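Omission of a single protein chain aside, the complex is shown with its protein chains in their original locations.
Coming up: chain A.
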Amino acid sequence: MVDAILLIAIPLGTAFLLGLLPGHWRGAAYALTLAALAVGSAISAAWLLEFAAGADPREIHTAGAPPPFAIALRIALAESAGLLLVSLSALFAALYLRDTLLKQGRRAMAVLLIFAMALSGLILTRDLFNLFVFLELTVIATGGLVLLSSDPRALGAGFKYLIAAQLISILLLTGLIFIYHAGATLNIDELAAISLERLPGGTLAFFLVFIAVVAELKLFPANGWALDIYESAHPAFSALVSAAAGTAALFALDKLLAGGTAWLPVATAIGCVSFIGANLFALAQDNDRRLLGYSSVAQLGLLVVVVGQRDLLGEAYLFVAGGILLAHALAKAGLFWLSGLIEGRDLTAWAALRRRPLLLFAFASFIALLIGLPPFPGFYAKWELAHRLAAGGHIALLALILFGALLEAGYLLRWFGHAVKGTPPEQGPARAPQKMVAVHAALAGGWAAGYLWGELSGLGNLLHALPLLFALAFLPLDWLPARVKNSLAIAGMLGWFLHAYPGYDPLQLIFAAVILPGGALILLASYQNGGRRIGFYPSAMLMFAGLIMLIEANDSFGFFAAWESLTIGSYFLILRGRRSQAHALSYIVFSLGGAFLILAGFTLAAQGQTQLPLSALGDAPTALAPWVFLLLAVGFMTKTAAIGLHIWLPGAHAEAETDVSPMVSGILLKAGLYGLFVLLTQMGSQQLHGIDLTHAMLWIGALSALLGNLMAIFQEDAKRLLAYSSIGQMGYALFGLALMNHLGWLMALMFVINHFIYKSMLFLSVGGIAKRTGTRDMYRMGGLITLMPLSFIAVLIGIIAISGVPPLSGFGGRWIFYNAIMEGPHRLPLVILFLAGPIAFLYLFRLIHTIFLGQLKDEHRRVREAPFWIILPQMIQVALLLGFALVPGLALRHVDAYIGGLVPGGGLDWEGLTITSAFGYWSPVTIMLIVGVIFASLFAWLLLVNRRAQRVGQFNIVFAAERPYRPETTHFAWNFFAPYRKALGFFTQPLATRFWAALTDLLHAGAGLLRRHYSGDGQTYVIHLLAFVVGVYLLRMGL
């Protein structure tokens, strides 16, 4: 094996050699620089492979003598990986900086080499003074490389950095000499062996060195100078600082703490403050590079927490720290490199990426890497970390980390929203091949790392999961016409269903049928879209892949990975709507918040077992079980949009594209119900402080039904109306589940099927109508019955089904439901639920009355029926509804028997065509016949009577010549239920909306106010640093 000391010798020698070259041999100097960095990368890679194959750590004694007579270096698995990261990022930085370096000449290249050498030294050395030397070299090289920036403000930033570095070096040197005085050695391993704490002055001396290294990590809040550098330096150098220098400093901290286990809790606390503080402050940022700076500070803070929890993590330490570090380094380097291709510095300027789909994909991948979404390494690492923390009883720390991660996801995805939805400038990103190479290398590295961590995790590699691979396969196929991709998608979904359905139990089968054939049915409407529809299919298939993996999951890891996949996929889908930027953000923030609750619930239940079988959920320790239940239930209810957590739903569902709304409403909402099914099956009822949690769910369900329906009746926008109606419908399903009896569950399942059919059908009809009329406001429509008869039939059938009047399947749902509540003991929530029924009728009536009846609008005189591909699935759904109404037993009979094994209470008797319960019977076919006969007779009578009626032309009246200022106020259908609003409007006060808005405003305003402590003044920053040092010391000594 090549000697690892060459990693220091080669760049150093090359730097000297560059000095000997003639000044005008710039090309040769540049080639030498690249070669030196490439050789360094090759050596590190060779070592990494060696150690990955199981080689023992290697000690290197410089000057041929062991310590303490000479400096010792060490290379092992972690070191070689860190070295590879450093040399590769320096190599790509050199590539990226080609023009700048060629312009600046060999001196700049020499400084870059010294920078890489110093960082490698930090990673390799086992000697404290050597550590100091390499740190100072890093500082000096940083001072030089900051000047590569074309931003004139970089000068000031560099000077502030040097001031802070002076203070750090004073602390470090003073600490060093006293450590030597106390311990008589500077070798890190020897120091670890003699516990410094017990020697006189040892604690203070160690503290000084410790805090100096922490300060070098640029952690919040004493890091103003670092943020200025991130903002103003050349992006290639900022990438190096964030990825490579951060890594090296982390190695320094890690080896330092080998001898100071008493300081691990301090490191945890500092890291935690940094993670949350920096993420909070980043909320208020609109400059991309400063935002990345804050994010780097936060990520390094998280890594310091991991270092602080080293003992708890045990053998998983390297896996967790490595996963988070790699994700951070790759994503941060990639994002800084991307930022060099973007003209403006405002977050909205990233809309330029829309002109280059591949770069947009890279951007999305980097963001996902940073947040730790599947299938990237951070996901596996955080999963492991969360489990270890929960098992170790560090619940508060886990909660803080999850909170910080949510903040981080919030600002990163808001940024992503700007990039996807903003107006792209005339000019796309600059075309610079060497810069693109760097970005794409980071992208490839991110995915490769995801694969590697999946393999290492021992939990099952997500990049081996067929549904996910199917979704990802649409990325390279995105150049195909949309219709071809649509056919592929439908074929894939149906194929998977045919392949997998024999293995499902009846419950899974119902959900799988809604997801796969149901999804394929809605995808028929997507044939309407021509062109390429870039990005639609990967997102949609990711959502469906997540959904089906959720149904098929047997353990907590598979379940959670599926949950996150479907969340991300649906977020991308919702984000596609024209005005959906804000709504998609609120959707994803709520969903991730819910996902984190689910994660917390699983970790609590698992007690360290990273792959908990779902069937073992019920074995959670008795003291924790109610909390597990609460966390999981609230997490799932975020997805079903239970009242209070519902505010994301109306905008997200209403603003989505025509064929997306039915998917996210009809199918996606069921994921939450499935989760609740699993939860209740495994854990049953739980008591928390004497409160029966299922009883609380019952109330939430009833209130969701009532308030969702009430809010729906006041909407003017037809799609928003349907969206609010979903809140109410999910409330019913939740109520049924919470009844915890056989019929309640059967009714919830019936809602799963019913709600899928009628809600997706209605969203399609309304979407088709909106497409033709150009508006979603109902009062702008009217009289469309003759022009769009098929849409009318679909809406008519849909509202009959929803409202639960005979003869359609909605009635069946109600019937089962009334039977279920008669068995249940709860009366008051029941009354509320009854009230919700007629209210639903109000908004449904409005849907048909305002859109289809009344006077036709002048501008709609030439409107045609909705496009064929949008009508087709609706007609199939009409047939399905009628069929399901006639023979509900076909789908429900098996489920009924299956549920009987899960919850108490009698089921139904499915003899022949009649269904019998303890309280009565229901004969769908008879009811259908009776209602059909009544309808036919009345219709015939109407036709008869109408013959004598006189037709009045639409313009057979006199119009006033005046145009009202707000024309809609004169329309009868505007504010249709004004009297009800007067009476009941107080129920629909947007209390929840106001609460969440106040919370986010508070966070943002807090961030905006508090970040002013970064005054920009170099001396203030030194005072911050001093205060930080003193504060940490006092806290440590006081504790």
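To be clear about the criterion, a contact is a pair of C-beta atoms (placed from the backbone, for glycine too) under 8 Å apart; a residue touches a chain by one contact, two chains touch by 3 or more; residues count from 1.
Going forward, contacts and distances are computed from a predicted model.
Trainee: What is the protein name, per UniProt, of the chain that does not appear here: "ABC-type sugar transport system permease subunit", "ABC transporter ATP-binding protein", "SusC/RagA family TonB-linked outer membrane protein" or "Cation:proton antiporter"?
Mentor: The chain we cannot see is recorded in UniProt as "Cation:proton antiporter".
Trainee: Who touches the missing chain here, A:Ser89, A:Thr125 or A:Ser232?
Mentor: Considering all chains, including the one not shown, the answer is A:Ser232.
Trainee: Pick from A:Ala165, A:Ala267, A:Leu698 or A:Ala748: which residue touches the chain that isn't shown?
Mentor: A:Ala165
Trainee: Among A:Pro11, A:Gly82, A:Gly144 or A:Gly323, choose the residue that contacts the chain missing from this document, as touch is defined above.
Mentor: Considering the complete complex, A:Gly144 is the one touching the chain left out.
Trainee: Which of A:Ile177, A:Ala262, A:Ala616 or A:Ala696 sits in contact with the chain that's absent?
Mentor: For the chain that is not drawn, the touching residue is A:Ile177.
Trainee: When the complex is taken as a whole, what residues of chain A touch the one chain not shown?
Mentor: Listed in rising order, the touching residues are 68, 129, 132-133, 136, 139-140, 143-144, 147, 152-153, 155-160, 162-163, 165-167, 169-170, 173-174, 176-178, 180-181, 186, 224, 227-228, 231-232, 284, 1011-1012, 1014-1019, 1022-1023, 1026.
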